[in-house]
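Let me give you the structure first, and then I'll get to my questions.
Omission of a single protein chain aside, the complex is shown with its protein chains in their original locations.
Moving on to chain A:
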Amino acid sequence: MTVTLHAMARVNDVGGQSGFGLIAVEPDEPPFHADWEARVYALNVAMLRQGVYNLDQFRDAIERMPPAEYLAASYYERWMAAVESLTAAAAPAPRADDD
(Lines give C-alpha, C1' and ligand atoms only; values in the text may rest on other atoms or scores of the structure.)
Protein backbone atom coordinates (compact mmCIF):
# COMPACT_ATOMS: atom_id res chain seq x y z
CA MET A 1 0.00 0.00 0.00
CA THR A 2 1.28 3.45 -0.88
CA VAL A 3 0.37 6.38 1.31
CA THR A 4 0.98 9.84 -0.13
CA LEU A 5 1.15 12.67 2.37
CA HIS A 6 0.39 16.19 1.19
CA ALA A 7 1.89 17.99 4.13
CA MET A 8 1.20 21.49 2.78
CA ALA A 9 -2.49 21.09 1.98
CA ARG A 10 -4.82 22.67 4.50
CA VAL A 11 -8.55 22.27 4.87
CA ASN A 12 -9.25 25.44 2.86
CA ASP A 13 -7.48 24.05 -0.22
CA VAL A 14 -10.66 22.63 -1.75
CA GLY A 15 -10.03 23.23 -5.47
CA GLY A 16 -10.98 20.09 -7.42
CA GLN A 17 -12.38 18.19 -4.45
CA SER A 18 -15.64 16.24 -4.58
CA GLY A 19 -18.45 15.98 -2.10
CA PHE A 20 -19.40 19.58 -1.35
CA GLY A 21 -22.68 19.26 -3.19
CA LEU A 22 -24.47 21.75 -5.38
CA ILE A 23 -23.73 25.46 -5.46
CA ALA A 24 -26.43 27.29 -3.52
CA VAL A 25 -27.26 30.68 -5.02
CA GLU A 26 -29.34 33.07 -2.92
CA PRO A 27 -31.27 35.49 -5.14
CA ASP A 28 -30.98 39.17 -4.14
CA GLU A 29 -28.57 38.26 -1.37
CA PRO A 30 -27.75 41.15 0.99
CA PRO A 31 -24.04 42.00 1.52
CA PHE A 32 -24.29 40.82 5.13
CA HIS A 33 -26.87 38.49 6.65
CA ALA A 34 -26.64 39.94 10.16
CA ASP A 35 -25.23 43.05 11.77
CA TRP A 36 -22.52 41.01 13.54
CA GLU A 37 -21.12 39.91 10.18
CA ALA A 38 -20.61 43.54 9.15
CA ARG A 39 -18.99 44.30 12.52
CA VAL A 40 -16.57 41.37 12.20
CA TYR A 41 -15.69 42.51 8.69
CA ALA A 42 -15.01 46.03 9.96
CA LEU A 43 -13.03 44.84 12.99
CA ASN A 44 -10.72 42.87 10.74
CA VAL A 45 -10.10 45.80 8.38
CA ALA A 46 -9.48 48.06 11.39
CA MET A 47 -6.92 45.66 12.86
CA LEU A 48 -5.16 45.39 9.48
CA ARG A 49 -5.01 49.19 9.22
CA GLN A 50 -3.75 49.44 12.77
CA GLY A 51 -1.02 46.92 11.95
CA VAL A 52 -2.03 44.54 14.75
CA TYR A 53 -1.50 41.81 12.16
CA ASN A 54 -1.23 41.64 8.39
CA LEU A 55 -3.35 39.99 5.70
CA ASP A 56 -1.11 36.92 5.49
CA GLN A 57 -1.41 36.34 9.23
CA PHE A 58 -5.18 36.72 8.96
CA ARG A 59 -5.43 34.15 6.17
CA ASP A 60 -3.09 31.84 8.04
CA ALA A 61 -5.24 32.05 11.16
CA ILE A 62 -8.28 30.92 9.15
CA GLU A 63 -6.41 28.22 7.27
CA ARG A 64 -4.99 26.57 10.37
CA MET A 65 -8.38 26.21 12.03
CA PRO A 66 -9.01 22.54 12.89
CA PRO A 67 -10.66 21.09 9.75
CA ALA A 68 -13.87 20.07 11.50
CA GLU A 69 -14.27 23.57 12.97
CA TYR A 70 -13.44 25.22 9.64
CA LEU A 71 -16.05 23.22 7.76
CA ALA A 72 -18.72 23.70 10.44
CA ALA A 73 -18.21 27.46 10.58
CA SER A 74 -19.84 30.02 8.32
CA TYR A 75 -17.63 32.44 6.39
CA TYR A 76 -17.76 35.25 8.95
CA GLU A 77 -17.55 32.84 11.88
CA ARG A 78 -14.13 31.94 10.50
CA TRP A 79 -13.27 35.63 10.38
CA MET A 80 -14.41 36.07 13.97
CA ALA A 81 -12.29 33.15 15.17
CA ALA A 82 -9.26 34.58 13.35
CA VAL A 83 -9.71 38.12 14.71
CA GLU A 84 -10.21 36.73 18.24
CA SER A 85 -7.05 34.65 18.13
CA LEU A 86 -4.89 37.31 16.45
CA THR A 87 -5.89 40.06 18.91
CA ALA A 88 -5.59 37.96 22.08
CA ALA A 89 -2.15 39.39 22.87
CA ALA A 90 -2.80 43.02 21.91
CA ALA A 91 -6.14 43.21 23.73
CA PRO A 92 -6.33 40.42 26.32
CA ALA A 93 -9.74 39.18 27.37
CA PRO A 94 -10.66 40.32 30.88
CA ARG A 95 -10.30 37.64 33.53
CA ALA A 96 -13.51 36.28 34.95
CA ASP A 97 -12.81 37.76 38.42
CA ASP A 98 -12.07 41.26 37.10
CA ASP A 99 -15.66 42.45 37.43
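Here, a residue touches a chain if its C-beta (ideal position, glycine included) is under 8 Å from a C-beta of that chain, and two chains touch if they have at least 3 such contacts; residues count from 1.
By definition in this document, contacts and distances are computed from a predicted model.
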{"item": "Options \"Transport permease protein\", \"Urea ABC transporter ATP-binding protein UrtD\", \"Ferredoxin\" or \"Nitrile hydratase subunit alpha\": UniProt name of the undisplayed chain", "value": "\"Nitrile hydratase subunit alpha\""}
{"item": "For chain A, the residues touching the chain missing from this view", "value": "12-26, 29, 31-36, 38-43, 45-50, 52, 55-56, 59, 62-63, 71-77, 80, 83-84, 87, 90-91, 93-94"}
